[in-house]
Each structure stands twice: as C-alpha cells, then as structure tokens.
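Omission of a single protein chain aside, the complex is shown with its protein chains in their original locations.
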Amino acid sequence: MSIADASNSKPPLSVRLRGQLGGYGFLLPWLLGFVVLTLGPAVSSFYLSLTDFGLMGSAKWIGAENYVRIASDDPRFWTAMKVTFTFVLLSVPLKLVFALAIAVALNKGLRGLTIFRAIFYLPSLIGGSVAIAVLWRQVFSGDGVLNQVLSALFGYEGPSWISNPSTSLYTLVLLAAWQFGSSMIIFLAGLRQIPTDMYEAASIDGASRRRQFIKITLPLLTPVIFFNAVILTIDAFKAFTSAFVVSDGSGGPIDSTLFYTLYLYQEAFTNFRFGYASALAWVLVVIIAFFTALSFMSAKYWVHYDD
Amino acid sequence: MTDTAHLPSAVEADSTPDGDKHSPMKRALIYALLTAVSFIMLYPLLWMVSSSFKPENEIFATTSLIPQEFTLDAYRRGWNGLSVSFGHMFLNSLLISVLVVVGNLISCSMAAYAFTRLQFKGRGFWFALMLGTLMMPQHAVLIPQYLMFLKFGWVNTIMPLVVPKFFAIDAFFIFLMVQFFRGIPRELDEAAIMDGAGPLRIFLKVILPLSTPVMATAAVFSFIWTWDDFFAPLIYLNDIEKYTAQLGLRTFVDATAQSDWGALLAMSTLTVLPIFILFLLFQRLLIEGIATTGMKR
Partner (left out) sequence: MTTVALKQIQKRYGAVEVIRGVDLQISSGELVVFVGPSGCGKSTLLRMIAGLEPISGGELAIGGARMNEKAASERGIAMVFQSYALYPHMSVYKNMSFGLETLRMPKPEIDKRVRKAAEVLQITQLLERKPKQLSGGQRQRVAIGRAIVRDPKIFLFDEPLSNLDAELRVQTRVEIAKLHADIGATMIYVTHDQVEAMTLADRIVVLRAGKIEQHGTPLEIYNKPVNRFVAGFIGSPKMNFLDVSVIERRDDGVVISLAGAKVVVPLVDRTGAGATLNLGVRPEHIKVNGAGSVHLGVLTITHIEHLGGQTIVYGRLADKQTLIVAMEGQTLLGTGETLNVSIAPEHCHLFDAEGRRLAD
C-alpha cells in the first residue's frame, strides 16, 4: 500500500470531524452525566474512603484505616454482612424457583395466560414502594393479618413476626420472594424461544415430559436462569426500602434487619461519617463485583450456549 | 423484509408451544394451583384496599375482604394526617416524576441513537462503559454526589432528583432504546440520508416517530420508578413541604405511631393507585419492556 493510497483513503479533516461531531453531539448529555455524576464521584468516593471526613471540617487522609476498621473493629459491619448474605442467599433462589415454576406452568398454553401473568407481575411492579412495606409491617405484626388468618384457620396464636429478631428478616425475604413476577416474565420470554420442534422430536423419541423438561427445557434455559440470577443477586444486595420502613430506619429489632445499604445509609446520613461510609460503599461494590465475576466464571460449567 | 419497523415483540400472548397435550384433569389441576397462588399473592393487596374502607374497629376484627360498613373516614383522616396534606405531596411526586420522564426520554434516546446509528471514534468504548454502569451499584457514587449537590445548594430541592435524568444517568433506558432502535431497518436511515437529511432530522423525523412503543415503555417505567423511589427523596428532601408521597407515607407511619392503621392503609392505597392505573393501562408495554431487555425491576 503506497502512502498516496493511504492518504487517499481518508476523507479530509472537516468531513471526518462532521461525522464525529454528530455522534458526540448526541452522546453529549450522557457523556457529561457519566463524567460528572458517575466517573468523578466514583473516583472521589474512593478517595473519601481513605479519609476521615464528616459534615464539618475537611477530609483528613488516614490511608487504609477505614478499611482496617471495617474488617477488624466493627461488629455492626459483620452483622450487616450476615443479614445481607442471609437475605441474598434465601431470596434469590426462592425468587428463581417461584419464577421458573410459574413460568413453566403458564407456558402450558392455558387460556387466561395474560391475566395470570399480569397478576403475578403486579407485586414486582409495586413491591418496592413504601406502601407495600407499610402493608407488610401490618401483615406480619402481632395482631396482623397473618396471625388473624392463622388463628382463624388453625387456632394458632402467632407472635409478632416483625418485632421478633429471629423472624423479622424472613418477613423481608418473603416480601422479596413475593416479587418474583419480572423474573417470571423473563423466563416466559425465554421459554418461548425454545423451538417447538425440539419437543416434537423428543416426543417422537419417546421422552417423557419430565425428561423433556430436564433434558431440553432446563439446559436451553440456563442462559436465562444465569441472567436472572445475576440481576437478582445484584438487586438483592442493594435492597433498602423494605428494611428501612419495616424497622423505622433502625435495622432493628436488634439489628436483625440491618441490610448493608441501611447500615451504609446510617453511617453516611445519620452519623455523617462520609469517609467511613465511602469505604463501606466500596466494600459493597467489591462484593457485588466479586459475585458477578464469580457467576460469570461459573457460567461456563453450567450455562448452555448454542454457539 | 418489509418496510415497516420491526417492533420487538418477545411476548406473544396466545401462541402455545406445548399446549393441548395435557389431560383435562391435569389442566384443571394447574388452573386450580395458579388460581390459589394468585389469590395468596393478591390477598395482602386486596386486604389493604378493603381495610382502607373499613371503620377502624373492623380492620382487625375480621379477615373478610368485603367491608361490612363502607366508609371513607380513613381517607379523610389520612389525607390531612400530617402538617402538610397528602395532596400537596402527591403534587410534589407528580412534578418530580413528570420531569424525570421528560429528562429520561430526551437524554436516553439521544444516547441510544448515537450508540446505534452514528459513526464516531470510541463508540464501542463508550458503549461498553455505559453497559458497565448498568451493573454498578449507585452506592459507589452516592456520597460524592450528595456532597456535590450540597455544594450546589441543591439539597432540599428537587434538583438532585431531576437534573441527573437530563444527563441519561439511567442506563437501563438507554439499553432499552438501543434494543429497540436496532430493530428499525437501517435502510430507512440510508433512504433519509439519500434524501439529504442529517443526523438530527433522521432522529426527529424517522427514528423517534417509529419508536413510540419504546418511548411509552420508558416513560411508564420511568414514572413508576420515580414515583416509587424512596431512597433519593429520603436523602435529598428535608422539609415536609417538599416531601414526595412516599416520604410522606413513611413519616405518617411515625406520626400515627401505628395507632391509626385505617388512615395508614388508606394513604398506602392512594400512593399505589397511580402505579396500579398505569399498570392496567400499559401492562403489555411493561411486560414487553422487561422481556426484551431481560432486565428486571
């Protein structure tokens, strides 16, 4: 290739610039937002995590001290970790199982699919709101609906599930599981992608329905399961509103619903320990990143891709 | 090929992959099961609504979903239960939500258009970064953002809740629109290019008019999530006159000291009502939006 040739192949600067300007012109709002509202704050929050910084005064550099304290000298951090992990490890599988089971049931070609689908989807649309948390608080309180139903049906006088530290977290798990609808919709969409002739071929081969489910549906659905699992896990780590409302922002009773985000909120906006809270935030980011990476690494052992 | 835009339609309601092979018995069983599950799932919601119309002493006396005595008393008590009426807070919520919808639609569609239709250096790089922000928890940027808005004097105003949306901060919507724009045949752009149209004209006259479904989806999601949002208003809004309905409701929990469940449930019902109405109106759009992006919320 001669030099003349190469220069020939490039339009002059003005023309190239015109194309670039169009692209960057439209991207500008996002780009500004990304730099000012995401990138900049991410960097500065990492810096803050290495300082002692409150509402008054300026940030004082203390190196890794915040992180050291988190790891070695902060029992509430470990409580929050335990609560959050329990919540994630219970709510995500529950949601997945419900979502998949209902999706498979709905995919049987029953009439009224749209109505059922709407009903199951509704809770995940409104489940994050304060109103639902308030409702939950009532349902699981001592004289709440659950206990009314239990005593009416079984004559069992239940405790106050919300204010009992050994059950309070599970009410929140249940609230999360109640919102399996959007995962279900994603599963339904995935199920519809599976070509019908696969089942026809399998039926001709004499495979039973159970076998078809295990040998065809599940493997072909693994990418969707994987995707849902990742998204749900990330979301579960970020859960906040329900715990806040149910516990009046305290994470109680006795820190039994102290979600990580709630602890983070308290440190930042109740105690105004911005430096320490930033360190907490980064620990959360790393945890989420770690779990996401772990899932992606595990994917090649169980997720089935066509190509 | 057709010359109409392909509207992504991952959810076709009534085609049935493996129907008809079940025995009537089994079908009936599945129906019964689904109905039971639906009822259990909806029961708390139905109970909330019905209790809001019951007199206070009836709420805990019976589990029945039909009020024996129908009253709007709880609504009256709740509406003015705080020093600022709920009406005021609903208006605050409405204002914020509408502005957020506008911001998201404008800024995210622009970004999605750039990512799908325009050629420029670094496009792939920025796109990857955008996808990265989809996964990133907001907590990482929360505190510096707060401090920044504090410095701007924006704390205790709606600015921190609204302004970022004009800068396409919700990558989810960019992603949603990218998915949709990709389904619009590129030849339409090329025909417009041959017709002498520039990027802006193509965006306004070709892409956007063909994108009403995804714009509607984004608008509805945007509205609902903003309406529902609790965390950001909690951090940024301090005065009760500035409160959103969600903040108001949460304050009301404290104010009633859990003694006036009727009023609390009435206000809860009211804050959910707009979402429920949108859900009824746009159910299909919402479900398709989730199915095509594979994103949950």
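Going by the order they are written in, the chains are A and B; count residues from 1 in each one.
Throughout what follows, a contact is a pair of C-beta atoms (placed from the backbone, for glycine too) under 8 Å apart; a residue touches a chain by one contact, two chains touch by 3 or more.
In this text the structure is predicted, and so the values were computed from the model without any measurement.
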Exercise. Of B:Met41, B:Ile59, B:Cys108 or B:Leu210, which sits in contact with the chain we cannot see?
Worked result: B:Leu210
Problem set entry | Contacting the left-out chain in the complete assembly, out of B:Glu69, B:Asp195 or B:Asp254 | B:Asp195
For this session: Identify the residues of chain B touching the omitted chain, counting contacts across the whole complex.
Result: 1-5, 185, 187-188, 190-197, 201, 205-206, 209-210
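Keep in mind that, in the parts below, only the chains that are shown with their structure count from here on.
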Seminar exercise, completed: When centres are defined as mean Cα positions, the distance from chain A to chain B in whole Å is 16
For this session: Spell out the part of chain B that touches chain A in their complex, as residue ranges.
Result: 10-20, 22, 27, 30-31, 33-34, 37-38, 41-45, 47-48, 60, 62-63, 106-108, 110-111, 113-115, 118-121, 123, 126, 129-130, 133, 135-148, 164, 166-169, 174, 198-199, 203, 224, 227-228, 230-231, 234-235, 246-247, 249-250, 253-254, 258, 261, 264-265, 267-269, 271-272, 275-276, 279, 283, 286-287, 290-292, 294-297
Problem set entry | chain B-facing residues of chain A, complex | 19-20, 22-34, 36-38, 40-42, 44-45, 48, 102, 105-110, 113-114, 116-126, 128-132, 134-139, 141, 143, 145, 148-149, 152, 178, 182-183, 185-186, 188-189, 191-192, 194, 196, 199, 224, 227-228, 231-232, 234-235, 237-238, 240-241, 244-245, 248, 261, 264-265, 268-269, 274, 277-278, 281-282, 284-285, 288, 292
